[in-house]
Structure formats: structure tokens, C-alpha cells
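Report on the following structure.
A single protein chain has been omitted from the complex, and every remaining protein chain is retained in its original position.
Entry: chain A
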Amino acid sequence: MYSYSEFDEAFVRARVAQFSQQVERRIDGSLTEDEFRPLRLMNGLYLQLHAYMLRVAIPYGTLNPRQMRQLAHIAQTWDKGYGHFTTRQNIQFNWPKLPDVPAILTALADVGMHAIQTSGNCVRNVTSDHFAGAAADEVEDPRPYAELLRQWSTDHPEFQFLPRKFKIAVTGAEHDRAVIKAHDIGLRVLKNEQGETGFEVIVGGGLGRTPMIGMTVREFLPVNDLLPYVEAVLSVYNTLGRRDNKYKARIKITLHETGKEEITRLIEARFAELRPLFGGADQNLLAEIKAAFAPPAFRNAPVDAYDAFYKADPVFRAWADTNLAQHRNDQYAIVTISLKKHGETPGDATADQMRLMADLAEQYGHSELRISHEQNVILPHVHKGDLPAIHAALVKAGLGTANVGLISDIIACPGMDYCALATARSIPVAQEIAMRFEELKLEHDIGPLKIKISGCINACGHHHVGHIGILGLDRAGVENYQITLGGDGSETAVVGERAGPGFAYDEIVPAIERIVRAYLEQREGPQETFLQAYRRLGLGPFKEALYPAEGTKDAA
């Protein structure tokens, strides 16, 4: 696994020391809030609805057990005993107190972690496929490229004050698990006809107020050109991006206002200037990084125990069917640990649960953990023979829920339970949907279905790309929930369609149930997923199910 270089270590320590002094000066009154606010945001510290919130970066969602244990320690020592994993593969602590933040940042630095560039108009945490380095369908592990981008973008002097935040995602597989088409830059590792490695470069995707699917600006970018090309994109955006209007400041708007042809010309012109300045040091660094991401020494042992357990134990079988994914090594599996137990808060883990996951990773998982943007934790390399033991340990800790990819595996932003920007709550809606379908015992019958909930138009909960998306709004002083249908965050990405008028808080769960029942009635069989059925049927039948009274009125 990649670990920080001396340079990284010194940089992070220097920043902790600097910010500790800034906190001290804020508390003693030498700094006003106006002076302090940009400084704290540069270090991931927000002031939310009820308390401060510290957002800690987990680069490309990769953690080692020591880091996970330190997160548990922080949760227990300075917070309320839990952490919240986010849709950007980060972790948020919801209750830190300002005087404790320097100690928390020091504890993070002790394990090579920090909260730098988790806020502000800079390049944010580079995200990646949570199955990276393990997935059977992968061309190459995308994380070395993500790490190269992380090093290049960290404290990059030219890009600390962009028109707006900037998000990059990298995947190494054709099947997109990293939502790359909804990022400012999405990169997909691929091979060309000559067998050389490169990237498909997608620019201008994003959710939020103006959801857009990114456009491919380069079909094949050679690996050597990655940094100068990304720098060219950012450089053009930094020049053209609008600073007069926050809502029009993301690169997706720049792209649309400038036109794909013209912006591509500008990017290529800037790239021609920048390319000669990259003399190969970046490629030497990449080679070093790649060595650190070498796959673990996989164990060669029989998998009989797994097969026997799978046949004998229906609870284990249900979990294996939903929570395991195919590993590139036939004897191995990728384990997704669900942080979506019915009725619990999506993405939350207690300190004890974090420690257990760290222990399991150490004992059975080649000491690797991942955080997915779907707010679950992954053990990417588990020998199948160890799965029964892992499952038993997870069940005991309340982490054995067999629901990955199903209706209760919901993405939900913190919403108005925590977030100062939120216009409505998300978490209780997710909890109630999960509980309702658990009560109906329908979720395994329903099959793959992604519900994503955002508590405001900024769309941290990715509702636009949910098969069913829910957006919470404030309508005349009351919580109101809009539904979108048919969204897709994969390689066939599409923004969902608005179903119609919104629903009150106490109407939203029954509304979701009506949609799901309409699907169950109209599907061609269990093999036809919700999304496939929606694509075949269109909005019509779901709209009728959602607004039955209006249907009658129209007919009359």
C-alpha cells in the first residue's frame, strides 16, 4: 500500500502547526471570523447546524487498518463515538469542538491523514473505483494515477483559488463504479489497439443545481500526458470559469457557455505549451507510486469451506449473493460491508465497528480497506475460505446486513439533521424507506435498485443518478420531496427525470412504495431490473402510480 513520503509528512505536519496557531489566534481574538473562515475551510473545518464538522480526506477511498483505528480513536476521544462516511469516500466527524481540532489533526497526521483540500475552491479528494486493484473486470489499478493526481494537486499554487471546487474521479474498469461522468474530470484507464495504456478523458460532468453528464474530450490520452493534460484543462477553466456567479462557476457551465469545440481547442493549445515542461520526473514518480500499489501476495488455498457454507447456511448465502463481488483471483472475493443496517444512518460506523473492520482487514484482508461513494466499507482482498469467519464476526457487530445494491442500500447526505446548507432532512427518509421494505420482506424480490437522497439542490446524495432519486426542499416552510426516476451513475450515465410535484415528509415513503409496486406489477420477470423496466416503460406507469387521483381526473 502507498504510504506518505517524507515530503508529504513534512507538509502535513507544517500545515497542522500552522492551523493550530490560527485556531489559537481565533480563540484569543486576534483573528476575526471573516479572517478565520477561509483558513478553517482550507483545513476541512466547517461550522454546521449544531456544531463544527471536520471532513477528513481518504484519498481514492483507500485506508489501512492503522488509519481506520485512528479514526475510531478520534471518534471516541473528540466526537460522539462514530463517524460518517461520505459520497466522496471521505469521513466526517459531526461534533468536534474548535479547541480540540489541532489535536485531532495531529492524530490524523500520525497515521498519514489530513483534512486539507476537503473544502474550498480547489481540487478536492480524487475519488476512484472502490474495487480498484481487485475487480475482475479491471484493465489496471487506477489508484497510482489517482495518487499522482493527488500529489500534483495538493497545494498546487496555481489552483488554490479556482472559480469553484473541482472534482476528479478515476476508474480502471469499463463498468463505472466511480460515477466518473458526473465529475469535473472523469478518467477511465483503457488500452488502445497497440496495447498501450491511456485514458478516456471526460470533462464537464456534475450534479448539483445544473446536473450534466460529462463529454469525452479525448478518446485516448497516453499515460505520459496525464498531468500536462489535466493541468491544461484546469488552466483553461481557471481563466474562463465564471467568478461573478457561484451557480455558473463549475467547469460544466464553462464548457457549455464556451462550446465543446472551442474549449477543446483552448485545452489542446494550452497542452501544447505545457507538455514540453514535463520532463519525465512525473513518470519516474508514477513508477515509484505503481510499485507501492503492487498487489498483495495472494494465498493459494482451497475454497471448500466457502462452498460448503454457501450450500448449508441460508443467511450466509443471502449475504454472499448480495455483498460479494468477483475478484480477479478466483479464490478471492471482494467483500462489501454494509453500513446500511435497516433503520440505521447510511454511512455511519461506530468506533467499535471501525476497530472490528480494521481487525478483519488485518487478519483476513491483506490489511486493506476501502470506502465506497455508496457509503459502505470494502475489504477488497479476501480469500473465500475466510468468508464464513468474516461473516460471523460482522453479524455480531451489526455489520452483516445482506443488502448491497438493494433498495435499503441508500445513499443519503447528512441533510438538515447536520448540514447548514440543507433545505430538508435526508437521513430519516432513508431510515424509513429501509424499515418499510424490511417490514414488507420485499427487497430481495425487488432486486437491484439504487435510491439516492439529497437534502438540498447541491446533490451530495447524488439523487440525479439514483434509479429513484429523492430531493428534499423547503416549500413554503414545510419539508417537501421531489422524485426523479431513471437516473444512472454508471457507464450508461443519465440524469433522472422529474416525476412531478413533490411529496410531504409523511407522504414520501408511501410514494416510493407505489413506484416499487408499479415496477413489480409491470416487470417482465425478476430478471428485468427496475432500471431496465423504467427504460422500457418510460415515466408513464410510474407517474400514474404516484399520482393516482390525477390519473382518474384526466380519464374523466
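Everything that follows uses one rule, which is that contacts are C-beta pairs under 8 Å (C-beta built on N, C-alpha and C of every residue); 3 or more make two chains touch, one makes a residue touch a chain; residues count from 1.
Heads up, the rule we're going with is that contacts and distances are computed from a predicted model.
Peer 1: Among "ABC-2 type transporter transmembrane domain-containing protein", "Oxidoreductase", "Sulfite reductase (NADPH) hemoprotein beta-component" or "Iron complex transport system ATP-binding protein", find the name that the UniProt record gives to the complex chain excluded from display.
Peer 2: Missing chain, UniProt protein name: "Sulfite reductase (NADPH) hemoprotein beta-component".
Peer 1: Given the contact definition stated above, which residue among A:2, A:19, A:418 or A:530 touches the chain not shown here?
Peer 2: A:418
Peer 1: Of A:80, A:165 or A:260, which sits in contact with the chain we cannot see?
Peer 2: Answer from the full complex: A:80 touches the omitted chain.
Peer 1: Considering the complete complex, identify which of A:266, A:427 or A:449 is in touch with the unshown chain.
Peer 2: A:427
Peer 1: Touching the absent chain in the whole complex: find that residue among A:17, A:49, A:107 or A:240.
Peer 2: Reading the full complex, the residue touching the unseen chain is A:49.
Peer 1: For the full complex, which residue in A:2, A:19, A:60 or A:95 touches the chain that was left out?
Peer 2: Spelled out, the listed residue whose C-beta touches the missing chain is A:95.
Peer 1: Could you pull out which residues of chain A are in touch with the chain that's been left out?
Peer 2: Spelled out for chain A, the touching residues are 26-27, 29, 32-33, 47-52, 80, 94-95, 97-99, 345, 416-418, 425, 427-428, 431, 474, 477-479.
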